[in-house]
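The following block contains the structure, expressed as structure tokens.
Only one protein chain is missing from this complex, and each of the others stays in its spot.
Order of writing sets the labels: A, B and C. Residues in every chain begin at 1.
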Amino acid sequence: MTDKPICLIVGAGDYIGAAIAKRFAKGGFHVVMGRRRGELFASLVEEIEANGGSAQGFTWDARRQETATEMFAMVEKEIGPIDICIFNVGGNVSFPILETTERVFRKVWEMCAYAAFLTGREAAKYMVVRQKGSIFFTGATASMKGNAGFAAFASGKFALRGLAQAMARELSPQNIHVAHLIVDAGVDTKFVRERKRQAGIDVETLPPDTLMNPDSIAEAYWYIHHQSRDGWTHELDIRPFAEKW
Amino acid sequence: MTDKPICLIVGAGDYIGAAIAKRFAKGGFHVVMGRRRGELFASLVEEIEANGGSAQGFTWDARRQETATEMFAMVEKEIGPIDICIFNVGGNVSFPILETTERVFRKVWEMCAYAAFLTGREAAKYMVVRQKGSIFFTGATASMKGNAGFAAFASGKFALRGLAQAMARELSPQNIHVAHLIVDAGVDTKFVRERKRQAGIDVETLPPDTLMNPDSIAEAYWYIHHQSRDGWTHELDIRPFAEKW
Amino acid sequence: MTDKPICLIVGAGDYIGAAIAKRFAKGGFHVVMGRRRGELFASLVEEIEANGGSAQGFTWDARRQETATEMFAMVEKEIGPIDICIFNVGGNVSFPILETTERVFRKVWEMCAYAAFLTGREAAKYMVVRQKGSIFFTGATASMKGNAGFAAFASGKFALRGLAQAMARELSPQNIHVAHLIVDAGVDTKFVRERKRQAGIDVETLPPDTLMNPDSIAEAYWYIHHQSRDGWTHELDIRPFAEKW
Partner (left out) sequence: MTDKPICLIVGAGDYIGAAIAKRFAKGGFHVVMGRRRGELFASLVEEIEANGGSAQGFTWDARRQETATEMFAMVEKEIGPIDICIFNVGGNVSFPILETTERVFRKVWEMCAYAAFLTGREAAKYMVVRQKGSIFFTGATASMKGNAGFAAFASGKFALRGLAQAMARELSPQNIHVAHLIVDAGVDTKFVRERKRQAGIDVETLPPDTLMNPDSIAEAYWYIHHQSRDGWTHELDIRPFAEKW
């Protein structure tokens, strides 16, 4: 058990998820993280603790209902009440429609929307009792626009947005802040740099801040969670200054 | 085999689907219809034939990939090339988020979006070869707005909209017209009349045209399909004059 | 006076306006047209009459309230009740924000939105009494997206969209159909062909239907006006199959 408020991050990957974890740990939260390969959390937990924070990482397949139910129960019972739950599972793939297998279409939805539903509902289960909490979802460019080659991903991200909106309209009056943050650009990752290179862009000579630092995104989560409830934001976009949109 | 152009309706229910079938049959199309209980098509086919049209109905579970693949192959081989494919499967349910089971969330998505993907992709498979055809999807109020109590349905309908948009951007340049028609009100069905009654509305004394006649919706599908390709509509809304929105 | 239903087009230019005029004349309407230089209507009226239709053109500055008031009164008194009023004044200009003079910003708004307000309100004045009629507004790409270099035009077209939406919500329950048609591409005009050429595109070798024929747009106005009131469309987009969006 911890006396700190708890920030749970489901889908805490190496970039946005890790940055959010560090931001909330720095701000005095105990951070609980889940991802499919929980063993990958070791160095992140170490880094957070070295900086005076506290965090725990778990193996957590967000697409399994049993996992969702058990893990939320475990966190609530053994660690403490979840103050904020952030859903950050990815799922960005691109295929022409004729090359989109049913498996891909289904998996992308499971990652983008079904896992979000399981996570959001389990979080709501505990927060509704307390009439208090935050549930945030990470969106993407594809949440707003279905581009050619992104049928599966756009469908998944649109699904997430519809879920977030309906949950916000239902849960906000119960003092639960539901937000949808649209990350409308490539975060600075090896994957994105490689993709830029393949598109003929010399990544090394890009102006500073052309790619997003995950820390900047984490700051938005931190801010939104700390809004007074008479002025809650449900949706905002985040993109680098030089991004075309 | 038929010499007429073929209109395929997947999810041809008693209201919108049946109205579209009659409209296209009247306009000289051979109508092929699918729904889970194919035996229910008997009287509709009879009615269409009595009016000088032609139609066939099949048992067709739109949520099964094997069915989609086989049925499309069957229609294309044994009946003729599909000129227009209309996806009209429903899925409207309402539950508070805490009472939304994973089964409901999944089923609603399977009906709204996964079945639409299977249907749209199989249609595209044949149409891309011919560089010609139309693929239309039926949306709802929940396609644009996630209302309280509609987490599952809004998520499913948003997912359909993202799919439709991505398919439109990919397939339109290949001369395939992909459209998303938003039916933003209750069609005049027993179900809707009962719901109005429960809400204290005296359905019998409503002004004429307050509830939608499915024929009016069918007319929109007919019109959109006959647009010249230099002026295609991707999205339009349809609602009765007296509807609040 | 005429016994035909009357279609009034304010801002009837050489392309979309003229095409709408011909479409409604062909369909049995008496067409009344206004533009700033009324003398330019001569050949269009001649063409419509040669095809068995009837039309009249007037000098009409849509941005002047006195003109709006007087002309609507004149049409209603001397020609007959207006069945449908279409507002089609343009205003597409592009300037960097620092080169956008206050005169340009104001004029563009006057053309896009202020003239639309005067036209729509005067039309409503007569239609509300009859509890019957249609008021349609022509939108553009800039109605949905404010692109760089289009501050004045996007602001004007967004303003038109807000006006159309508010009028629809207020007037639809009074049996007046208010619609907003988004023409999301360049119509095939000398101006657009020249702009394509300057952008290095060989206009002569474009695939057929890459540029919009105004007749295709006119067909949308015709269709929307003939919708049954239990299934009215408020907004639809129109673009050529090959257009990027």
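Convention: a residue touches a chain if its C-beta (ideal position, glycine included) is under 8 Å from a C-beta of that chain, and two chains touch if they have at least 3 such contacts.
The model shown is predicted, which means the values in this text are computed figures rather than measured ones.
> Which of the chains on display does the removed chain touch in the whole complex?
Even though it is not drawn, that chain still touches A, C.
> Of A:51, A:101 or A:233, which one is in contact with the hidden chain?
A:233
> In the whole complex, not just what's shown, which of C:4, C:26, C:169 or C:196 touches the removed chain?
Residue touching the chain left out of view: C:169.
> If you put the missing chain back, which residues of subunit A would it touch?
On the side of subunit A, residues 169, 172-173, 175, 177, 209-213, 215-217, 219-220, 223, 227-243, 245 touch the unshown chain.
> Take the complete complex as the reference. Which residues in subunit C touch the chain that isn't displayed?
Within subunit C, the residues touching the omitted chain are 65, 96-98, 100, 102, 105-106, 109, 113-114, 117-118, 120-121, 124-125, 128, 142, 145-152, 154-171.
Note that only the chains that are shown with their structure count from here on.
> Select, from all pairs of chains, the pair with the highest number of C-beta pairs in contact.
So the chains sharing the most C-beta contacts are A-B.
> Which chain's C-alpha centroid is most distant from that of subunit C?
A
> Whole-Å distance, subunit B centre to subunit C centre, using C-alpha means?
Computed from C-alpha means, the inter-chain centre distance equals 31 Å.
> Subunit A to subunit C: how many Å between their CA centres?
Here the centre of subunit C sits 45 Å away from the centre of subunit A.
> List, in ascending order, every residue of subunit A touching at least 2 other chains.
In subunit A, nothing touches at least two other chains.
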